[in-house]
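Pasting a structure here, questions to come.
Excluded from the complex is one protein chain; the other protein chains are retained at their positions.
Per-chain numbering from 1; labels A and B assigned in written order.
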Amino acid sequence: MNNELVIIGAGPAGLTAAREAASHGVKVSVLDENDRPGGQLFTQTHKFFGSKEHMASVRGFQIGEQLLEDLSKLDVEISLNTTVLGVLPDKKVMFVKGEDKIKTINAKTILLATGALEKPLMFKGWTLPGVMGAGAAQTMMNIYRVLPGKKALMLGSGNVGLIVSYQLKQAGCEVVGVLEVLPKISGYKVHASKIRRAGIPILTSYTIKQAKGKEFVESAVIASVEMPAGACRPIQGSEMEIGCDLICIAAGLQPFSELCWQLNLKMQYISALGGFVPVHDKYLQTSVPDIYIAGDLAGIEEASTAMEEGRLAGKVVAWRLGYLDKKEFNFHFDEINIRLSELRLGSFGIEREKGKKLLLDY
Amino acid sequence: MALKGKRAKSSFWIIKKALVEILFNIRAVMANKIKKIPNNDNAGILTLDRLKETPGFPSDADYDKGLIAVIECDEDIPCNPCEDICPHLAIKVGSPITNLPRLDSSKCTGCLKCLAICPGLCIFAINKNYDDKNALVYLPYEYSPLPVKGNKIRALDRRGEFVCDGIIHKILKSSKKQNSPIIGILVPKEYFNTVRHFEF
Partner (left out) sequence: MNLKKNMANNSRITTHPILEDLKDRKKVRICVDGKDIEAFEGEPIAAALFAHGIKVLRHSPVLNEPRGIFCNRGRCTDCIMKVNGRPNVRTCVTMVTDGMVIETLQGLGKWGTK
């Protein structure tokens, strides 16, 4: 197996890094626990924002298809159904593919691109079948083409909550409403406008109190909240019960950092980036030499930033392994950083930009 | 085995759970049962007053010139495909790409390319004076099934609420996946700036 660069995670960051590094001659293998590559790219049926360089107006799954096509022309080994159990000293990656024996590979360089996990929201009745993550519902509809429910209640008005509500409607599911605990929505107004004009109500300063049902979700009890001095209190008497058979939790994402803890990487809690993030330098190298990170693992952002970081990581590794000279690398380094900072502009991007700067300072 | 002890322990937890449910959740148990969640929150709703402040929204006089693009975008998201796609250079975003798009109504021909490409699906096109009774409103529509010309529709406003009856006039579907299908609907003239969606 190729071992000059072992990439863990075949999502947008991992695949882009593989393409960049392999195009300079690096011997790359990509390991992913899923049975298909692409991470969350293939669940995205909506168009991305940004500029032409960021592949704006292209749908997520089209970007995924393009990446895989590019990779098919390069010498990159993609191993699916492959769970990385841990990384032993000297960058020995321990993995198991399907039902095979556990194997190891001595990697020269490792790139962790394991992405994100959905944050759960715990409320009474949350264990009932029919309560699932928004990403779970999205995978069910867009990958497996099964309707996750007929009447959905969305919890959370970030971009994930708003977009998945839109996609639920496109798939044929009625969305009874989107609840947001804060006094204003967390996602893009254009996403909210799209679902409002389609008749999906959004309630700000609202939360769920209980999911009710005997064997699965049959209704939800919601209540308005007040937030005195930062606490969150449901307002007594404001409870309403609405029938639904699907409750989607879109309460945010956190970096999927189990391998980082196992590797004893230096971690830092940065709430703007979703939680604990591995500290990294401007070349995306962590506190352990030759171990790099890219994508949502390096801070929850978007697919477009994940791809730019993947691009950067691929170029850094190619340079460090001697496949790319410093001058050409510096040119690409500057170019990628300009594109990254463009994506981090505006009132949504500025918090992420600050978070990333904090990370570099550690 | 340990099964007997386990069953007894399980009954204790079941009873405790039921008591907690009754004592602390009486209000939830007696909550108002509703058929529909109220629709009067303002999240995601752009008012005409706010829209008139944005540079992508045509002025009142512009509508009398014929079919014109109407950009309903008021947030600083890094995004500029509308500027890129316009063949008549009627839309300017510039740098930084978080700038709101500015519409030059003198250059806009109503070609509908920006409607199809916008990732936010927030560009429309309006011919206020399609005929003496009706306005023609073009909007992006990514649902299925698509309607057909002549279908009667219920036209909805930005809140998804019923405004008036209308009729499907034109359906534009592209083979390119990044282009959203565009539907043109005829509605009574006075609703040209209210109607933004429909159901049939």
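Structural remarks
We take it that contacts are C-beta pairs under 8 Å (C-beta built on N, C-alpha and C of every residue); 3 or more make two chains touch, one makes a residue touch a chain.
The structure displayed is predicted, hence computed values, not measured ones.
From the options A:Ser23, A:Asn142, A:Ser193 or A:Gln285, the residue with contact to the chain not on display is A:Asn142.
Residue-wise, the contact with the chain that is not shown comes from B:Lys177, picked out of B:Lys65, B:Arg102 or B:Lys177. The set of chain A residues touching the chain not shown comprises 33-35, 45, 59, 61, 117-118, 120, 127-133, 135-137, 139-142, 144-148, 150, 169-172, 215-216. In the full complex, chain B touches the hidden chain at residues 6, 9-10, 13-14, 17, 142-145, 177, 181, 199-200.
FYI, only the chains that are shown with their structure count from here on.
On the chain B side of its complex with chain A, the touching residues are 25, 27-28, 31-39, 41, 43-46, 72-81, 84, 96-98, 117-122, 142-144, 156-161, 177-178, 180, 196-197, 199.
Only residues 46-52, 54, 56-59, 62, 124, 157, 169-170, 176-177, 180, 184-185, 188-204, 209-210, 219, 221-223, 236-237, 239-243, 342-349 of chain A touch chain B when the two sit together in their complex.
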